[in-house]
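A single protein chain has been omitted from the complex, and every remaining protein chain is retained in its original position.
The block that comes next holds chain A.
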Amino acid sequence: MDLAARRTLVGELAMRQLDAAYNLARWLLGNDADAGDAVHDAFVRALQSAHTYAGGNGKAWWLTIVRHCCFARLKEHGRGRRFVAIDQLAAELGEAAAQRVLPNTAADEPEQNAAAAQERARLHRQLRGLPEEYREVLVLREIEELSYREIAQMLSIPIGTVMSRLSRGREKLLQALGANGDRP
């Protein structure tokens, strides 16, 4: 395959997995502006390194680049402004949902969903509050549905470490949610 074709392939892969990329970046960086910039950086880098893409598991390859760009950005900011204020939470949840729901259904959201929304907000807050190493594997495994092996390759860590971080992260989340009461 020539380089142009490979670049097209990589570009299409990145566009297909753009939500996955943005989701990872957004959870790692904590705000829209940085997440968008990191994904943009990653897109440029992915095209530049299209020759290293051997085909096969594209999602993990692409997310590895996204993750690198996120950490590069975190370093740049000296880890100073990672999270936006909690009072933006409602708006953020709205944003996340906005991409999946068409306005004519979302705008008429009935009041009875208020409790469910509160519940989601609490889980959201707890996951956000987790140390990065746990948050990262939880997002990759539970939300992006990557396997242990894929996560291990992405993070350059042994599979055993993926397992222990995942278990610890789940434990912490369950504890935090349980401690907050009214978990069914």
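FYI, a residue touches a chain if its C-beta (ideal position, glycine included) is under 8 Å from a C-beta of that chain, and two chains touch if they have at least 3 such contacts; residues count from 1.
The working rule: contacts and distances are computed from a predicted model.
Engineer: Look at the options "Quinol oxidase subunit 3", "ABC transporter permease", "2Fe-2S iron-sulfur cluster-binding protein" or "Anti-sigma factor RsiW" and return the one that UniProt uses as the protein name of the missing chain.
Structural biologist: UniProt lists the chain that is not shown as "Anti-sigma factor RsiW".
Engineer: Against the chain that's been left off, what residues of chain A make contact? List them.
Structural biologist: Considering the whole complex, chain A reaches the absent chain at 4, 7-8, 11-12, 14-16, 18-19, 21-23, 26-27, 32, 35-36, 39-40, 43-44, 47, 90-91, 93-104, 106-108, 117, 119-120, 123-124, 127, 138, 141-143, 147-148, 163, 166-167, 170, 173-174, 177, 184.
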